[in-house]
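Structure incoming, see below.
In this view, the complex is presented without one of its protein chains, the others remaining in place.
Naming follows writing order (A, B and C), and every chain is counted from residue 1.
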Amino acid sequence: MKKFYSEARVIFGDTDAMGIVYHNSYIRWFEQGRTEFLRQIGYPYSVLEKIPFWLPVTFVHCDYKSPAFYDDVLEIAAWPEKMTYVTIEMAYEIRRKETGELLVTGSTGHAMTDDKLKPVRLAKLCPELFGALKALYDEE
Amino acid sequence: MKKFYSEARVIFGDTDAMGIVYHNSYIRWFEQGRTEFLRQIGYPYSVLEKIPFWLPVTFVHCDYKSPAFYDDVLEIAAWPEKMTYVTIEMAYEIRRKETGELLVTGSTGHAMTDDKLKPVRLAKLCPELFGALKALYDEE
Amino acid sequence: MKKFYSEARVIFGDTDAMGIVYHNSYIRWFEQGRTEFLRQIGYPYSVLEKIPFWLPVTFVHCDYKSPAFYDDVLEIAAWPEKMTYVTIEMAYEIRRKETGELLVTGSTGHAMTDDKLKPVRLAKLCPELFGALKALYDEE
Partner (left out) sequence: MKKFYSEARVIFGDTDAMGIVYHNSYIRWFEQGRTEFLRQIGYPYSVLEKIPFWLPVTFVHCDYKSPAFYDDVLEIAAWPEKMTYVTIEMAYEIRRKETGELLVTGSTGHAMTDDKLKPVRLAKLCPELFGALKALYDEE
């Protein structure tokens, strides 16, 4: 599956008193990664909010392999892993850019809703975006 | 001026890799302190949102005296320091509860608005709350 | 299994522009829940750091059932779900206190390490804590 990339640099605000990145900070970077993925396939938020189309989170999973440290540059990979007519599942990998070392892997589940958090059928609401996502998923 | 108190316990998520509480975390506790202050004078958010009355932040100031550490219990004092017909200024002190040591002092400024961020005259919109705040301020 | 309880009240800093609690905030409350669990069984951080004994996070999972809102009081339940000689797995439930509605369920995995993140055998390092955790786990 094609992966979509973005970057972040660790600030003190992302770390904790163990001297490493706080485990929660990666979940924020997952959000950054999936927003950039949507932008890269032509669906930035400015377009999605006009549909209106939201992807509220139904689950988060993150496995921690190795710690990141203050001032590290992180490479965030995000891609659609599974898709149904009413849900989508994203997968993530975050690496230390300088060394390529894998730090965390993870996934998030999303419902497809309107801006009132009511479920929608994307295939009907916006066939172009549904087609774009399905094409990516079928590529694998 | 009468002070209004609440408490918080420091978690790893509040600290940073310097081994102490991240400077930003105190600004979150200021928010907790002023919400509890409003609740204690009889105006919890459930009442304010019906008016509707919001207090968006116009400035934040925080002076750091001494660091807090993981698992410290903090005592947050908040009180209204200055008031005009369209603004209010809150003051704060945060202490380590166990020792009473002063950790930070600070202040926040607030506009008085409705839920569209449009300025309102509280004295007209909700004379009871305006009176309650003014009485506190005049006490000094 | 016996559950251990603590509480938190939602501030604006925990919410996001969807008008609900940001999905990441619950992971912070998991941390609060497991710290309080350790305190309630007699092992607050001040005791653990003297051993020294750390529980770095190896995985996080969270399933979102229903949203929490600004100013909600949350009831956080945390308990040890699985245990080996070198790892422990915690489980969590977070409910809206006023209604009892279940908002999220989740789990976290932890390695048992010293303060250099080196694996330790708790049964050897601190048999009393190992025994206390094992007793809880065997209770089920």
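Convention: contacts are C-beta pairs under 8 Å (C-beta built on N, C-alpha and C of every residue); 3 or more make two chains touch, one makes a residue touch a chain.
Quick caveat: nothing in here was measured; it's all calculated off a predicted structure.
Among the chains on display, the ones the left-out chain touches in the entire complex are A, B, C.
Which of A:Asp71, A:Glu101, A:Asp114 or A:Glu139 touches the hidden chain is settled by the complete complex: it is A:Asp71. The chain that is not drawn here is touched, among residues C:Phe4, C:Phe30, C:Phe53 or C:Tyr70, by C:Tyr70. Contact residues of chain C toward the unshown chain are 12-13, 15-20, 22, 24, 69-70. As for the chain not pictured, it touches chain B at residues 18, 23-24, 27-28, 31, 54, 56-64, 67, 117.
Even with one chain removed from view, chain A keeps its contact list with that chain: residues 9, 11-13, 28, 31-32, 35, 44-46, 70-71.
Keep this in mind: only the chains that are shown with their structure count from here on.
Although chain A and chain B carry the same sequence, what matters here is overlap: shared residue numbers make up over half of all numbers found at their interface. Inter-chain centre distance (chain B to chain C, centres taken as mean C-alpha positions): 28 Å.
Inter-chain centre distance (chain A to chain B, centres taken as mean C-alpha positions): 34 Å.
Those residues of chain A in touch with two or more other chains are numbered 18, 24.
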